[in-house]
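Here's a structure for you.
Note that this complex is displayed minus one protein chain, with the remaining chains in position.
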Amino acid sequence: MTEKKGLSLNIPEPGCRPGDNPDFSDFDIPRAGSVKRPPIDVDPDEIRDMAFSIVRVLNKDGEAVGEWAEDLTEEDLREGMRHMLTLRAFDTRMMMAQRQGKTSFYMQHLGEEAVSCAFRKALREGDMNFPTYRQAGLLIAGEYPLTTMMNQIYSNAKDPLVGRQMPIMYSANDYGFFSISGNLGTQYIQAVGWAMASALSGDDKISVGWIGDGSTAESDFHAAMVFASTYRPPVVLNIVNNQWAISTFQGIARGGVGTFAARGHGFGIPALRVDGNDYLAVFAVAKWAAERARNGHGPTLIEHVTYRAGGHSTSDDPSAYRAKEESQAWPLGDPIERLKQHLIKIGAWSEDRHKQFEAEIMDDVLKAQKEAESHGTLGSGQGPSPRDMFEGVYEKMPPHLVRQRQEAGY
Amino acid sequence: MTEKKGLSLNIPEPGCRPGDNPDFSDFDIPRAGSVKRPPIDVDPDEIRDMAFSIVRVLNKDGEAVGEWAEDLTEEDLREGMRHMLTLRAFDTRMMMAQRQGKTSFYMQHLGEEAVSCAFRKALREGDMNFPTYRQAGLLIAGEYPLTTMMNQIYSNAKDPLVGRQMPIMYSANDYGFFSISGNLGTQYIQAVGWAMASALSGDDKISVGWIGDGSTAESDFHAAMVFASTYRPPVVLNIVNNQWAISTFQGIARGGVGTFAARGHGFGIPALRVDGNDYLAVFAVAKWAAERARNGHGPTLIEHVTYRAGGHSTSDDPSAYRAKEESQAWPLGDPIERLKQHLIKIGAWSEDRHKQFEAEIMDDVLKAQKEAESHGTLGSGQGPSPRDMFEGVYEKMPPHLVRQRQEAGY
Amino acid sequence: MAEMTMIEAIRDAHDQAMAADDKVVVFGEDVGFFGGVFRCTAGLQEKYGKNRCFDSPINESGIVGAAIGMAAYGLKPVIEIQFADYIYPAFDQIVSEAARLRHRSNADFTCPIVIRVPTGGGIFGGQTHSQSPEALFAHVSGLKVVMPSNPQDAKGLLLASIADPDPVIFFEPKRLYNGPFNGHHDRPVESWKKHPLGSVSEGNEIVEIGKASIYREGNDVTILTYGTMVYVAEAAVKETGIDAEIVDLRTLSPIDLETIVASVQKTGRCLVLHEATRTAGFGAELISLVQETCFYHLEAPMVRVTGWDTPYPHAQEWNYFPVPKRVGEALLKIMED
Partner (left out) sequence: MAEMTMIEAIRDAHDQAMAADDKVVVFGEDVGFFGGVFRCTAGLQEKYGKNRCFDSPINESGIVGAAIGMAAYGLKPVIEIQFADYIYPAFDQIVSEAARLRHRSNADFTCPIVIRVPTGGGIFGGQTHSQSPEALFAHVSGLKVVMPSNPQDAKGLLLASIADPDPVIFFEPKRLYNGPFNGHHDRPVESWKKHPLGSVSEGNEIVEIGKASIYREGNDVTILTYGTMVYVAEAAVKETGIDAEIVDLRTLSPIDLETIVASVQKTGRCLVLHEATRTAGFGAELISLVQETCFYHLEAPMVRVTGWDTPYPHAQEWNYFPVPKRVGEALLKIMED
């Protein structure tokens, strides 16, 4: 650069890099129960402060406190625990399967299980999610068969996507789960379009958009906000702020000012932040936003504050760009530990029971895996046919694809 | 549509359509002088209210009032008048030239002259604008030769762009005027990139992005906001809200909630609105934002509230979609009339002098036009050579273009 | 049958489709109250209500993205991109999403949307109102690419596109909206009303996607073309007196190879003609297909007449546009070889 005469550029840096001591003392965490719960038809302008606070229900002693504490039964809570543990066990097994060469790729949810599992609970049959690759909890909490998920991951003979998609790029229309795209952000405006269609049709189904903190920088985030603000369709727009986007911290996507939720304000869209590691808080906020949408009050923007405790994917090693200890230092804890503490606190659970439950769940996952592997794994030779690659490009195969299929020998 | 069960879609409508009576009584106009002027290093959070108010200097009696009233000399003001009148005369002549078949297309500024003319006054040599097609005032107030502008419009023998561009798509690097693109919004992020380069180079030049209300919906608006918030470069981001985007009113771009300026809040960028028909207010706000940028305080977002009194372009007839009377009903008046009233109020002007000035200016414009037309008009046969079409695709013409040029016979 | 301009035929196709199926929704920039800058959707909002035809924000990616979401819900969106030159911001949604959705989800979700795109030059629109980007879409598997050249086909193909279960990019050569244009910009404009192809069936008959038509039969050379260039070819044929067969492709993807092969094997010579820039244009694909299928029938090298590999110029428009003279010279050359 030429010698400095004047200005310099601000290039944000995370608080800590490998070798540094993680320090989250700047991170402002409101007390559980301290944020008010407004009525669902609230004027967005009246709750601007919610975009700068965090809705939290579970306090440090594991009690559910404040206006956002829902009447969840013990059964509900245990079900939530089952979903989160299943997702974690599923991740463990699939990470291992990838290392064993049974598939090419995997992406885990470690530390973020509450977000998708609790959100799913607030949805109804017929509602539609437009997920990213890190919301498999929507499927698991929707009781989608684990074996089918694994079949997809293995690109095996029973893969519902017949080998066409990379692992974890599920599609499950009947379970309210839109086909995952590899391109970031594109599905956010599609969620808005789906909700517009529901409203145009006089329907009462809602859609849910999902996006990561890093991906809020993508332009389709803006398209979604503009269309949502203009047409006010029944959509909930979720931002999963897990602090990292591969190797870049969330400051690269927002310059360290304000919050992601605050982006709603420029569009008159009510925006709030929630403790993404608090199953009860995520559920409460999801229910509130879903009710708003279903009752014609339009879109809500929700920032889920959480932490990506694992690597970005099986291709990533985060120790190259962030301190190993950062994950332990993360002040909102682990979602499973926190729900466990709560269950124990209300007398519905014990450490032993938890251990046993974990083992049972791992057993189910192992059974599902065994079944899936009986249909083959990637490269085992039991996969879908090359013919399947030529099918489905269009509803009806056009002549040039028939010729190419024949040229390929199928 | 299937029978309504539940929701319906919000599709915004303007207050008035052809045949309706224009009614701007909902339009909240703060008193001139009522908005405070913060220091240039103000914390953006402290001036959030400015995104919902309007900085105004000239009151209804033509007095310059309040903290934003700058010490402009009579000479400054008369110069401003000259620029605005020149732009208006220029527009009149070029609209007519287009109707006379001397060129293919034109776009006028009627009612918006203050925005670009006054803003230009706050800039320094070396600063760079990234304009849309409705900021020719930047050139005129920068004393760019009128004849050269007309040469471009006529695609004649002296057209600096050698016939390649549609009329009014000027480019004038030396005058701080970036080459206009036909694609909306693209230049907003380029302005941010230019400012980043200035800061990276330790320079103190600033850049200025320009966009229309309708075009804020384009995705590159978001790209610009994200990059501006992350790197805080010395850029002023202007939104010219002239109420219309061809046939759609500004509500289609923002759903009738909040303001365009408020979009800055989600990015921690200070945002304010200004009376775009008030030469003094635009200048004051421009100066404030330029000083912020130059002194390392980063980007500012400015919404200029104005009204597109004419058609979108020579291809457009607005009477098909808005009431003819709307333009007269527009409550912020006409920028030239308002500056005239002020000049008279301070004793520096009279109706007669104004008339005479107008006539002199029209004379200059006519002279420029005569000169330009001596170099030809579109289709007069004096235009640039077909050879010019093959030049400049790359710095050095590659072999295939040489072949094609020869094939074309040039 | 009714006399219609291409604009009226397109409007009528919308009207028929909207009347027949209330899942058809129409939106885009200025298409609602105003009826579109080219007036192709005029009257639809008034007739069917704002829920069926409405204005959108100026965000092409958003328009296509929202349409994809609507299609996933079960509607049939028909959207307008104001000029082909402005389709690029939507490129990702079209290529990565619309084109892929059926395949990647194994038909769990599909994307029956129609993207209408006024295209081409000849209107002094300069580089951002004149481009012909059809090749970019023909390269993308999962899309269909259609370009009618007259009111009859415009109506029938638009109806077919709306009925199609897959995404269709529907290019409308804007220079043909009001009448056939043969590249002689200095001659009076002809109107569709007097043209046989301006006589359009009032019902909802479709023209099948994927079928070319023989615009003019001939024996000496085949001209493969589409859109505005059909009439330029016709003028060149008249001016040179060469007995060329003019094939109006109508659909670029999937291509009607059968008709192409039959014609070239008959004539033994081939000229490819389009407005778009030459390099890697759709003409290259046509040349390749003919080369692969008709090699032993070809008596002379095929020739491409196209827009030059430059941005579309304003003042030099008629040196850029493949005018009848250029086409005629190429025809003469092919016949000599």
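Note that the chains take the letters A, B and C in the order they are written out, and that residue 1 is the start of every chain.
Quick note on the criterion: a contact is a pair of C-beta atoms (placed from the backbone, for glycine too) under 8 Å apart; a residue touches a chain by one contact, two chains touch by 3 or more.
Computed from a prediction, not measured in an experiment: that's the story for all the values here.
Asks: Which displayed chains make contact with the chain that has been left out?
Replies: When the full complex is considered, the omitted chain touches A, B, C.
Asks: Considering the complete complex, identify which of C:V189, C:A280 or C:L332 is in touch with the unshown chain.
Replies: C:A280
Asks: In the complete assembly, which of C:G121, C:P151, C:G218 or C:P311 touches the absent chain?
Replies: C:P311
Asks: Touching the left-out chain: which of C:S253, C:T267 or C:N319?
Replies: Among C:S253, C:T267 or C:N319, only C:S253 touches the chain that is not shown.
Asks: Based on the whole complex, identify which of A:F24, A:F357 or A:F390 touches the chain you can't see.
Replies: Checking the options A:F24, A:F357 or A:F390, the one contacting the hidden chain is A:F390.
Asks: For review purposes, identify every residue of subunit C that touches the missing chain, sorted by number.
Replies: 61, 85, 88-89, 91-92, 95-96, 99-100, 103-104, 127-128, 135-136, 138-142, 253, 255, 276-277, 279-285, 287-288, 291-292, 295-296, 298, 300-304, 309-311
Asks: For review purposes, identify every residue of subunit B that touches the missing chain, sorted by number.
Replies: Here the touching residues of subunit B are 128, 130, 160-162, 164-165, 169, 171-173, 178-179, 181-183, 186-198, 200-201, 207, 219-220, 222-224, 226-227, 230, 392-395, 398-400.
Asks: In the complete complex, the non-displayed chain touches which residues of subunit A?
Replies: Residue positions of subunit A that touch the missing chain: 1-2, 8-9, 11, 17, 104-105, 155, 159, 162-167, 169, 181-185, 214-215, 217-220, 245-248, 252-253, 315-316, 320-321, 378, 383-386, 388-390, 393, 400-401, 404, 408, 410.
By our rule, only the chains that are shown with their structure count from here on.
Asks: Could you grab the centroid distance between subunit A and subunit C? Build each centroid from C-alpha atoms only and quote it in angstrom.
Replies: The separation of the two C-alpha centroids amounts to 41 Å.
Asks: Just curious, how far off is subunit B from subunit A if you go by their C-alpha centres, in Å?
Replies: 42
Asks: Counting in whole Å, what is the centre-to-centre distance of subunit B and subunit C, each centre being its mean C-alpha position?
Replies: Chain centres of subunit B and subunit C, defined by C-alpha means, are spaced 35 Å apart.
Asks: Where in subunit C do residues touch two or more of the other chains?
Replies: Where subunit C meets two or more other chains at a single residue, that happens at 51, 56-57, 59, 61-62.
Asks: Which residues belonging to subunit A are in contact with no fewer than two other chains?
Replies: Expected reply: 196, 198, 200-201, 219-220, 222-223, 226, 230.
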